[in-house]
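Missing here: one protein chain of the complex. Every other protein chain is in place.
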Amino acid sequence: MNTPKHTPSASQEKSANPLWGGRFQGNSAPLLQQINASIDVDNRLFEEDIDGSKAHAAMLADAGIISRADAAAIAAGLETVRGELQRGELPFRVELEDIHMHIETRLKELIGDAGGRLHTGRSRNDQVVTDFRLWLRRALDGLDGDIRGLALALMGQAKRHSETILPGFTHLQPAQPVTFGHHLLAYENMLRRDRGRFRDCRERLNESPLGAAALAGTTYPINRQQTANALGFRAPMENSLDAVSSRDFALEFLSSAAILGIHLSRLAEELVLWTSPAFGFVKLSDAYTTGSSIMPNKKNPDAAELVRGKAASLLAAFQHLGGILKSLPLAYAKDLQDDKAIVFSAVDTVSLLLRAMTGMITDMTAQPEAMRRACAAGFLLATDLADWCVQELKLPFREAHHIAAKAVAICEARGSVDLDTLTESELKSLHPLLDTRVLPLLTLEQAVHRRISYGGTAPSQVMAALERAETFWQEAV
Amino acid sequence: MNTPKHTPSASQEKSANPLWGGRFQGNSAPLLQQINASIDVDNRLFEEDIDGSKAHAAMLADAGIISRADAAAIAAGLETVRGELQRGELPFRVELEDIHMHIETRLKELIGDAGGRLHTGRSRNDQVVTDFRLWLRRALDGLDGDIRGLALALMGQAKRHSETILPGFTHLQPAQPVTFGHHLLAYENMLRRDRGRFRDCRERLNESPLGAAALAGTTYPINRQQTANALGFRAPMENSLDAVSSRDFALEFLSSAAILGIHLSRLAEELVLWTSPAFGFVKLSDAYTTGSSIMPNKKNPDAAELVRGKAASLLAAFQHLGGILKSLPLAYAKDLQDDKAIVFSAVDTVSLLLRAMTGMITDMTAQPEAMRRACAAGFLLATDLADWCVQELKLPFREAHHIAAKAVAICEARGSVDLDTLTESELKSLHPLLDTRVLPLLTLEQAVHRRISYGGTAPSQVMAALERAETFWQEAV
Amino acid sequence: MNTPKHTPSASQEKSANPLWGGRFQGNSAPLLQQINASIDVDNRLFEEDIDGSKAHAAMLADAGIISRADAAAIAAGLETVRGELQRGELPFRVELEDIHMHIETRLKELIGDAGGRLHTGRSRNDQVVTDFRLWLRRALDGLDGDIRGLALALMGQAKRHSETILPGFTHLQPAQPVTFGHHLLAYENMLRRDRGRFRDCRERLNESPLGAAALAGTTYPINRQQTANALGFRAPMENSLDAVSSRDFALEFLSSAAILGIHLSRLAEELVLWTSPAFGFVKLSDAYTTGSSIMPNKKNPDAAELVRGKAASLLAAFQHLGGILKSLPLAYAKDLQDDKAIVFSAVDTVSLLLRAMTGMITDMTAQPEAMRRACAAGFLLATDLADWCVQELKLPFREAHHIAAKAVAICEARGSVDLDTLTESELKSLHPLLDTRVLPLLTLEQAVHRRISYGGTAPSQVMAALERAETFWQEAV
Partner (left out) sequence: MNTPKHTPSASQEKSANPLWGGRFQGNSAPLLQQINASIDVDNRLFEEDIDGSKAHAAMLADAGIISRADAAAIAAGLETVRGELQRGELPFRVELEDIHMHIETRLKELIGDAGGRLHTGRSRNDQVVTDFRLWLRRALDGLDGDIRGLALALMGQAKRHSETILPGFTHLQPAQPVTFGHHLLAYENMLRRDRGRFRDCRERLNESPLGAAALAGTTYPINRQQTANALGFRAPMENSLDAVSSRDFALEFLSSAAILGIHLSRLAEELVLWTSPAFGFVKLSDAYTTGSSIMPNKKNPDAAELVRGKAASLLAAFQHLGGILKSLPLAYAKDLQDDKAIVFSAVDTVSLLLRAMTGMITDMTAQPEAMRRACAAGFLLATDLADWCVQELKLPFREAHHIAAKAVAICEARGSVDLDTLTESELKSLHPLLDTRVLPLLTLEQAVHRRISYGGTAPSQVMAALERAETFWQEAV
């Protein structure tokens, strides 16, 4: 049912693996080759692999383990291979399994015996996980910029709409009026924590496994501090078994990505709602919507739906790697092979979702009239009536709440949607002390402008929040 | 961070989508194209798409909706496109988004206006899900054979080892002796149910969505029974909204696949244990093991580990699609776009795991001596001693259990591992009625040969089970 | 941090476990007791445990393994215990760990030595999983009724609203008009398949593990067919290791429950949307809504939100048990202990969600005016215009689609929302053959009444579907 992407070459079918086949009589089943080969995935590690090998070779020479001449040949050879890979000139062969073998094999072709000395004092186990950490570290730096891009887009719209009023919802029922800028900044706040999680993850993973060798360390007088420094790691990992066995750094990334994905999915859900004519709060640009093959009237928020849908893949990715790791004894086991495919795909997805959302937010046009119309439903000012009863009439909150509820019922009964249509006698019937003094407060503007508690929805609070946000994201660069 | 696999063509950047772009002024963002294009995935549907379109066109002609000449042109044109696709001659272009657009566009190039009539009375929504069901139906037929292959491999080894004794474990502690054939047939029994689940899934999904159109049915006098019959569906689906919105058929497949994956993972775990020198119960062939780049002594059960690891992807796949669907209102939403990628990948994985496991089981060599040595640990015959006390001495089971436990303690105290070394006086000290008559029963052979309860581990039961299994899997073809 | 619900009794702290403690010197850590005790969960199995034990005892007597007198005493004693448990008179003690030990201990108190003979020829392993299968079988029968209840509620509303028109949505954008009855029956169709999955699960799990003993069968001449028959099982399971090790029956239930939960969550999402004033399509009764402590104006669709939220627990439950099982070697391992808590909780949740949804659907009041108002947005009749161009003017569908799209643009440009306001000259500008003949078709009633393809949204199709549904669910009893 499956077609392997690379056909095993003829030579491979006749001989055992050049790397480890020393005492094997038979050959690998084509199926095992197919299941085992990771070159389609791990070729993305080539820069990191070459960086790691160069650092390792330089250290081996400094420690007197290989000659300076060999180290120089290795460094030069690796740069040649790097160029070939960057230009797509090195063909991938399934029998060479992974990018590490491709690079090493090509290096030996280029520089001969010296190439065979590169692998001294390290193993595939520490080599691969070193590359993986380097790759993820760089990916996190890229995502940091993507997050910032979305935060800035949200802030741009928030500035534009610090006074634009729409219903704030709980349970998707209109609850109290809020400003659109305030609503958008809620997501900017979430992104700060998302960025914090990625940064904590980056800090925690930034330790060097290189030199852990297969699992136990090595008898060569290697200098792990040196390679750690050369590769920008904070320090060498302290335990060789831990270094080759643990993947919590990948799990931590995936869980942080899943949480970010949830935030994006919530915003995407709101975009889907807001662009539905039922709400009509927002128009997305043509660049982020599509039409229908059968219904010429449609303008679909595809990009928002794809963000919402793909967020599910991030939750599943954490589950996937977690399921792989859950019952594995130390140290390395082949089950781990899929760790990179999972993380690579998650990084791609996170970046894609962030950039798609940034595009949508940047391009979207708020529809203040539709927002305002929606405020007519739901008696959004009932809380303000209740609060006034507490503040001016000194009624206990619970009693004030009952008064406001009855006021809503009176208006509903006569088909009105506005509390400021209450008459003097209706007000009196609710409470003897209640009178028309309250009515001027029962406007949307009053409602939002008076919510000036710290972090509240008042335009003045939104502007203050924007100032704080600008400081935060400036420092974030 | 992401490189799109296809660069949008220049023409696309200047014009709106040919399919639905009628009233769109702007162009799609390259990012949306990237996120939206599914041709890399759904090109696997081309056979089904052509089959479905041919059935639809024939029905349209029979119903008088299009002319016979148009239908004939469409059918011929579609076969031309099929050939081009089979030979890889039709280049994929990201601006044509998906396989359906590629086929339709090419058809129009080939046959002109008639091609534009093919889409009458159907929509992309019902077309895609029809293709998807057809594809999964065929995939399930393929997997049925893969499952059978593994069952036969297990049965082959079980026949060879109906009398081979190894410890049966609970809690990974030796519990009672079992026959290796019996142990392997436990998995054959699981596969029967796995196959049953796939067949139930196939039966339930085998209904035709074609003709549901976008979501509401159509005003054309189409004949849904006819297209359902032509495509081998049991019947047309009864509700057009359900037809385009539901994906429970995909979820059911994924959950059945995940359960099968768990069974394979359990067997893989056992292979990893059994090939560890600590157990040494089994040798895998060189075809399914690999060596180490640093440790020349290694022979690693990679294929088993990969099966165990990849089983986690199936659990995650169910979660992924479930997460996409959980809160979607009817009818179609773009979130669903990833449904096919998830299912295609799961089908590939299931097939790969089944075939890898079949290879390992077929090739493996049991090591009866190592199995027997392992029986020396753990006092496997203690249950038999207790049972004898019940059967011959008529003691209550609980009392007999305590006697056997004390017998174990006596042997342990003097460093023996065999209960049949108990002396007459030791036996008497356990219970006055106990004597050496019991000792001949305390051998491994007696223990397994006497467990003749239906489905028990006795060789006679294994052979009877094999006969039933052969009948079962013969009928399964 | 955790308070055990039961304090270990003093006696327990001084002695080893009465059941298996024969050769143990030390005592269990209180922590292990806490982690190990399952009585809080498995007391729900008491009826099944007693049924299973009675069947086992009767068989033991028929097979001559215990005396008829003992069997009679056991049966009578068990009925006494059953009564005590039904009346809540048997206190639970954490040192007796589980319900099986409680029943057996109490039985021995009541009938003495004979009670000790009950456990002959079986083990805790086969006993527990027998009880579990019996319990789940009964639970599935209960859920079958719950599903039917919801289907009938949907059908009741569908009958009432076979002609009520609302927008059908794709991408939450109005697409084409549909009838509310048709929309509700989409869920009725999903429920049919949900019920089918539960029934398939019931059929597949309905095999008896009893007599598999610990893992290998037994040397006693037991009759597994007899106990299987007595307990209503289709047959004894064929492999003793499989019988005690497999939990795919629980996984299959959980996945079917998760899929059902997704269907309910989708309907719940729609109820949340529909009750939002933005849509206003439906009013829920006070019985299924709540107010707000601070906002007297709120009427929140809490029950719908809880259904939607709790559906996530079912997806997680499958993941949970799957994660437990994934890498377990045969046969029993203690990891499996949580299987029952997971399934019990899922059964409770499924039943609760079904009944809550049934209540909401039964009580809800559709708001046809609001539905109709919503049809004004979105040019729902554009497809009908395009279809007419195909059917009457014989234009290719793609060209007709472009015409309809332009018609929408013309109306939008002059602020109209209705295609039947197109003037003769506007129509001509779209296509020379187009004229006002088309306008009478461009009404909502025409649109739905003309969609009479099988399974389409026309009222006539809804009534036909209701007839089929009534037949289906009558037979389902």
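Worth pointing out:
Think of it as A, B and C in the order they're written, each chain with its own count starting at 1.
What we mean here is this: a contact is a pair of C-beta atoms (placed from the backbone, for glycine too) under 8 Å apart; a residue touches a chain by one contact, two chains touch by 3 or more.
Please read all numbers here as calculations on a predicted model, not as lab measurements.
Summary of contacts with the chain left out: across A:353, A:374, A:405 or A:442, the touching residue is A:405. Only one residue from A:41, A:75 or A:185 touches the chain missing from this view: A:185.
Remark: the omitted chain is touched by one listed residue; of A:323, A:359 or A:378 this is A:323.
Screening C:352, C:409 or C:464 for touch with the missing chain picks out C:352. From the set C:31, C:69, C:235 or C:433, the residue in touch with the chain omitted from the display is C:31, counting the whole complex. In the full complex, subunit C touches the hidden chain at residues 1-2, 16-17, 19-29, 31-32, 34-36, 119, 123-125, 139, 142-143, 146, 213-214, 269, 272, 285-296, 298-303, 305-306, 308-313, 315-317, 319-324, 327, 333-338, 347-348, 351-352, 355-356, 359.
Contacts to the hidden chain, counted on subunit A, fall at residues 19-20, 22-23, 113, 116-121, 125, 168-172, 175-178, 182-183, 185-190, 193-194, 196-197, 200, 204, 211-222, 224-225, 236-246, 248, 251-252, 255-256, 258-259, 262-263, 265-266, 269-270, 273, 308, 311-312, 315, 318-319, 322-323, 325-334, 383-384, 387, 390-391, 396-399, 401-402, 404-406, 408-409, 412, 448, 450-458, 461, 465, 468. What subunit B contributes to its contact with the hidden chain is residues 169-176, 272-273, 275-280, 291-302, 305, 319, 322-323, 326-327, 374, 377-380, 382-383, 386, 401-402, 404-405, 407-408.
What we mean here is this: only the chains that are shown with their structure count from here on.
Subunit A and subunit C, compared by their mean Cα positions, are separated by 33 Å. Each chain gets one centre point, the mean of its Cα atoms, and the points for subunit B and subunit C are 23 Å apart. Each of residues 272, 291-296, 298-302, 305, 319, 322-323, 327 in subunit A touches at least two other chains.
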